[in-house]
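Okay, handing you the structure first.
Removed: one protein chain of the complex. Kept in place: all other protein chains.
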Amino acid sequence: MSLLMLITDNWYDIRDLGNVSHEILYQLDRVLPYSLVYIIAALMGFVASFLIFVLPSQLFVGVLGERKIIGRMQSRYGPNRVGKFGLLQPIADAIKLIQKEALTPKAADKAVMYIAPIVFVAPAVLLFAVVPFGGHSVFADIPVSIVYFIAISGLPVLAAFIGGWSHANKYSLFGSMRIVAMTISYEVPLVLSLLSVVLITGTMRLGGHDGIDGIVQWQRDYHIWLIFLQPLAFLIYFFCVSAELNRTPTDIAEAESEIVAGYLTEYSGMKWGLFYGMDIGYALAAAAFASTVFLGGWSMFGLDRWIPSWLIIIAKTHLFYFIFIWTRGTLPRLRIDQLMTFAWKFLLPLSLANLLVIATEKVIWNKATDGNFDNFWVYIFAAVNILLSVAAVFIWARLLGYRPEATPKRPRLVNTASGYVPIPAPSREVR
Amino acid sequence: MNALKSEPFVLNIGPQHPSTHGVFRVKVTVDGERIIDAEMVMGYLHRSMEKLAEERTYTQNIPFTDRTDYLSSMSNNLGYCLAVEKLATIEVPDRGSAIRVIMAEFQRIASHCMAAGAFTNDTGAWQTPVMWAFREREKILDLFEMTCGARLTCNYMRIGGVAFDLPKEFEPHARKLVDTLPGFVDELEGLMSENEIFLARTRGVAVVPHELAANASLAGPMLRGSGIAWDIRKADPYCGYEKYDFDIPIGYQGDSFDRFIVRLEEMRQSVKIIKQALDGLPSGPHSTQVPLALRPPKGEAYARVEGPRGELGYYLVSDEGPSPYRFHIRPPSFINLSVLKQMTVGHSVADAIVALGSVDIVVGEIDR
Partner (left out) sequence: MHGAGPNLAFWVLAALTLVSAGGVMVSRNLLHAVLFLIVSFLGVAGFFILLSAPFLGMAQIIIYVGAIAVLVLFAILLTPRAGRDNGETRWAAPGVLLSIALMAVLLFVITDTKWTTAKDAPEITAADLGQALLSTWVLPFEIASVLLTAALIGSIMLVRSPEEEAEDALQ
């Protein structure tokens, strides 16, 4: 019973850490000047979101977990020497990176080369400012969180670009060109897919709680996750974000086997470490954003009354991050022109169609319920959208000329060394 | 109206590049990402083996052949020994021949594991297929270690047979492995051949038409991938290959994917051969006695075997001395590589890497 008594929405209620921070700030506000409290709030937000969530996740899920899981996928153990289960491996890695010599090529633009990793790190920290970890524990629940997220997540590309440009290395230049070209292409379907989310929820705020509109609150109100309502938007978001983050099927900007890590070629030591660590940071941010927008954020169909909301969002984030690890462990890499084709010919039309469907549904919903927007219609839309999405993906792929059955997967067998054996008519289509 | 002009620039792929499989360098001229010219630069691993061989006895040269194509030392040993046996007209006992076949076919599987794995790595699959392939390759190398004590540079074949007879535990282990290998091939096929991205990256990339393949004297999976049914084991049988029942897998249009699936199917066929050889393993001596300082009669001999990378030929000239007067290797990957320019020009840099991976080169063999 004592546990139940804790759950009261008071400052000692551990389900929502926002309560305690509000209480601290409220008490501080009575003794300290406003500007100082402002700075303390900023520090608290940073400490809470970054040092408690992002950094450990980065080290133990991003670095260690990723290597462990990929190791298992590749039928090997992964790091298991430093500390118990290799738990100290990320720290050992960091120490190694710090004491490594940071090389600077002679022809490099030194100032730009030094600035680029710093520019790369800052947005990763900023991104977590808008991710809600609970009804009240969100550092900046600004009304334009989604736009904020898109804006800030565009900045690291700039850092990667100038970093790659500054070395005067041809491989880096390739990487820079590729990352910018790819980001520009994938930003369009990404924004369109998020736009359809904004359209149906009618808000650009990520969090929200009882009384304040927000995407998480919308999903709580209608008892449905947006992934069910808009599966297509979720898919498009996933593809676009994995392209922008350089995760494996789309990691052409830092392709090791082609352009030798691209824009990172000449970076060494901790400068490289910052890029590497923050790549994971961005992936975590994208995962947290995806679980907020599409997977219900900190809500869990009422379970969030009993389980601390920050645990729910952290679990969802890591679950989403696992998909990134999974694709990295299993998929080969696409070529740049194939990626561009995929963005412009496949994702863009689909995201436009998705937007059209969602807009239509919103109008129907409005008209049918006289602006009441009740639950019933949402479930109908979800069913319709799931069917439509599957159909759209397959039909559009077919229309673009995708014929998996046209490619023979086994060679022909002959028994004698008889020279050239012509392909039997009808001749196969060459894809 | 003038179109926007872009300046071509020269990009050095290698000699230090993760995808050149050693120290091999391609100087490509690119226009944007499209390759307009490719020039191969070889010789970074040149060790002058053919010249060195003229100073050593015939037996002493066997370890050199290990180190040319270090991924298929058994096949190299075999080719060299066949050439010497042809030169000195030495008969090999049946058991020796059968053991040679088993070893050569295991070596083919091991080498194709490496080839398929490294090729998928070149297409960007992050290490997973290559690790799976290495897992199987390790088991084969364990068998080699069991037999001759070495894993990579086996030095197992001798002039007139093989160095040692098979140990007792070899056969049960080999049979067990042979039973599991087709499953692994299916697994790799499921992971890669059915993968849409892999198909997109390899289908229609680096096409070698069958006319070009024949004219450039390509061999092995490169040739068969282009749809030409040619296999030394069938066309010019040695070691009693005519007794075994197996098929030649051939591709369709000669692209990277065809070469990949041909390699996978060859692994299945090799398993078939090993099974037959194990079942019909004759008893008797594993080797004939050959004088240590062998002085073959004056003359020349060329022997060829179907190595994992294609026709592996050894040309020997004897002047009745204890060492060959001339020793020359026909390295399959060197000749297969000669079409690299035709394969890459017009494609992007990423495709050039795939093309290079699909040739399956071993730089030790190219530079010798």
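Here the chain labels run A and B in written order, and each chain numbers its own residues starting at 1.
Here is the rule we use: a residue touches a chain if its C-beta (ideal position, glycine included) is under 8 Å from a C-beta of that chain, and two chains touch if they have at least 3 such contacts.
Computed from a prediction, not measured in an experiment: that's the story for all the values here.
Undergrad: Looking at A:Ala48, A:Ile152, A:Met278 or A:Val378, which makes contact with the chain not pictured?
TA: A:Ile152
Undergrad: Touch as defined at the start, partner being the missing chain; which of A:Ile142, A:Ile323, A:Leu348 or A:Leu388 qualifies?
TA: Checking the options A:Ile142, A:Ile323, A:Leu348 or A:Leu388, the one contacting the hidden chain is A:Ile142.
Undergrad: Footprint of the hidden chain on chain A, which residues?
TA: Residue positions of chain A that touch the missing chain: 33-35, 38-39, 109, 111-112, 115, 142-144, 147-148, 150-152, 154-155, 157-158, 161-162, 165, 173, 176-177, 180, 184, 187, 204.
The working rule: only the chains that are shown with their structure count from here on.
Undergrad: If you average the CA atoms of chain A and of chain B, how many Å lie between those two points?
TA: Each chain's C-alpha centroid was found; their separation is 43 Å.
Undergrad: Can you check the complex and tell me which residues of chain A touch chain B?
TA: 70, 73-76, 170-171, 174, 248-249, 251-252, 255-260, 328-338, 404, 407-423, 428, 430-431
Undergrad: Provide the residue numbers of chain B that touch chain A in the complex, in ascending order.
TA: 9, 11, 17-19, 33, 120-128, 131-132, 135, 189, 191-201, 203-204, 210, 214, 224, 226-231, 234-235, 247-253, 257-258, 261-262, 265, 348-351, 353
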